[in-house]
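Questions regarding the structure given below will be posed in turn.
Removed from the display is one protein chain of the complex; every other protein chain stays in position.
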Amino acid sequence: MIEPAVSAAELELDSEIVLCSKITVELVDHRADDIGVVRAARVSTAGERAHREERGDGYAAGLIDYLMRSRHGSPFEHNYLTFLVHAPIFTVRHLMRHRIWSFNEESARYREMNPVFYVPDTDRLLRQEGKPGHYDYVAGAPGDLESVQSSAKLVYGAAYREYTRMLDGGIAREIARMVLPVATYSAVYATCNARALMHFLGLRTKRADAAYPSSPQREIELVAEGMEAEFARLMPLTHAAFEKFGRVSP
Amino acid sequence: MIEPAVSAAELELDSEIVLCSKITVELVDHRADDIGVVRAARVSTAGERAHREERGDGYAAGLIDYLMRSRHGSPFEHNYLTFLVHAPIFTVRHLMRHRIWSFNEESARYREMNPVFYVPDTDRLLRQEGKPGHYDYVAGAPGDLESVQSSAKLVYGAAYREYTRMLDGGIAREIARMVLPVATYSAVYATCNARALMHFLGLRTKRADAAYPSSPQREIELVAEGMEAEFARLMPLTHAAFEKFGRVSP
Amino acid sequence: MIEPAVSAAELELDSEIVLCSKITVELVDHRADDIGVVRAARVSTAGERAHREERGDGYAAGLIDYLMRSRHGSPFEHNYLTFLVHAPIFTVRHLMRHRIWSFNEESARYREMNPVFYVPDTDRLLRQEGKPGHYDYVAGAPGDLESVQSSAKLVYGAAYREYTRMLDGGIAREIARMVLPVATYSAVYATCNARALMHFLGLRTKRADAAYPSSPQREIELVAEGMEAEFARLMPLTHAAFEKFGRVSP
Partner (left out) sequence: MIEPAVSAAELELDSEIVLCSKITVELVDHRADDIGVVRAARVSTAGERAHREERGDGYAAGLIDYLMRSRHGSPFEHNYLTFLVHAPIFTVRHLMRHRIWSFNEESARYREMNPVFYVPDTDRLLRQEGKPGHYDYVAGAPGDLESVQSSAKLVYGAAYREYTRMLDGGIAREIARMVLPVATYSAVYATCNARALMHFLGLRTKRADAAYPSSPQREIELVAEGMEAEFARLMPLTHAAFEKFGRVSP
């Protein structure tokens, strides 16, 4: 039994329901560093000697900058990062739009889902202004958060009660789960390479310094931020070049 | 204004909620026929003459059989089918696992969702037997369907009422939608080529004559069956070869 | 019998060898227009009504600009273009690095190759200056072109003579072809969607107005230019938006 990754903003409710505002990303496996990018790129110019040669950090930074600026993307693909993500289904759906990635997700056909559901916390901007594609999000009015949480509790409670009732009555899991809300937490194994990760980060973070603006939903941006922290730690030169050239994946 | 594609097994409920059991697939655009497969394959052997030559049906059937049996897949990629699918979110999620495809889906961030929700009808096997990966589905006991529909109505009613209440209170659409169930209907544009379609059909239909057994959820199999009917009509020789060699995409 | 697509800068040589400087792109099939982009994008906001509604060109241009600037790429994928490309093998190799595309190519295992080989013509800049990744190409010195063509004739003549000699002696085609130069012309069926095409165009053209500089070899740039002309004709609004936002595929 693991202790709940989803413990933070929890509010106990009824006997079983867990409300949670935390979205977590854990790096569970990887093989990724800047020197691997250099080695792959050097195959172009040094052929079979490339993966045995030694090169200093200054050389690496210069080459990686060049690759990023010129959008030579393939040297950033010879590596591997696997994350375990806990997030509500509506956020997992954003993640799984990315087709170069590999995914395995908790299945509501194969297992009974845990009663853990997402609710926004006080940090979440609750109101939108503007038109589709150009929304600005602003703080909620007084009482908004309580109102959202109250609606959430009511629906989640009813959904989980009926879900359990159907399961207890012998109904197949894949049918009973239809009443569960898209706020239900799911667990996903997500594997990518650095190039695919940069593409994801470019689209799923909102940054003033991006060459092309993006307006992701805040919940998937939390996933992106968790991944970006690991990426910046493992591949600092690559991450710096990504920032330097407008956060556009090569 | 279109008339509801989702009208069949509807049961009016409250003032607004629509319960629906129908999953629909409409071919909205395509460029796909058997002769295109022959032309692409003939580039290998006839080079630049390939796309101008005439060949009879017997020749085409023989070549397509050969390509399928030998898993020469690329000649099946030079074509294009776009479907409009209406299905509950949990089924759209199955569809969108297929990464060679292209998708655009109705967005609960950009628009207010319609109150149309999936419920199984009398054709649906409601109980599972066996263990994960080896389920058999069997008919429900007397009262099962009524029980499922009653649970569904209760949860969908609560979810839609709270969804509307939050929207009316000024809460952002992308937040309010979190209470909606995975049974909520969504519309998806889905584009593929014949090779990717065959891969999808191989995995998302349960067929005794398949070389490798598959156990898709019935709802995604309905999507697959809708697509397969169009595919068999447009590319009869390719479809026949797919059947003949075990329903394994080349 | 088609008349030679590869007739332009031909110089007859020996009895059989054809020297050619022309690289050709022919659009052999397609289903691609701007309105399809609008329809796919409108699924997000209009759901199932999207593909039936009528919208004016002003609306389309604005929406396409928005999609391009925000890198909403998926609406550009629901279309299809197939090209027949004639180019030397070293250029076909550049083309086939693009992995979202579909290809079928003339096979030297399955057929005897035609003795058509690439040589640069007077337009080609023959000398390079600078270091790897930052080359500038400049005009050749007097006599350079003649020298290159003379070397080419000598090698192509020897290669084709020995190729034929091996085939006549009963050696398998797949072995005999090993002596053929990378300048040998090949025919390729190449299928893509507009998004993948824009990615290709961004990398395989050298343009002062590109947000990210690229330095393709001139021969693959000729392929790109041929494709871009068709693309601009079929999807003028999409092409204009691609230009406007730095020639970075969404």
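So that you can tell them apart, the chains are marked A, B and C in the order they are listed, and the count of residues begins at 1 in each.
As a working rule, a contact is a pair of C-beta atoms (placed from the backbone, for glycine too) under 8 Å apart; a residue touches a chain by one contact, two chains touch by 3 or more.
It should be emphasised that the depicted structure is a prediction, and the values quoted were computed from it without experimental measurement.
Among B:Leu203, B:Ile220 or B:Leu234, the one in contact with the hidden chain is B:Leu203.
Of the residues in subunit A, those that touch the hidden partner chain are 1-2, 5, 28-31, 36, 39-41, 43-52, 74-75, 77-80, 82, 84, 86, 102-107, 110-111, 114, 186-189, 191, 193.
Residues of subunit C that touch the chain left out of the display are 88-90, 93, 96-97, 99-100, 103, 108-111, 118-120, 124-128, 132-133, 135, 137, 140-141, 144, 147-148, 151-152, 154-156, 158-159, 162-163, 165-166, 169-184, 217.
Within subunit B, the residues in touch with the undisplayed chain are 44-45, 66, 69-71, 74, 97, 132-133, 202-203, 211-215, 245-246, 248.
The criterion applied here is as follows: only the chains that are shown with their structure count from here on.
With centres taken as mean Cα positions, subunit B sits 26 Å from subunit A.
Listed for subunit A are residues 97, 132-133, each touching two or more other chains.
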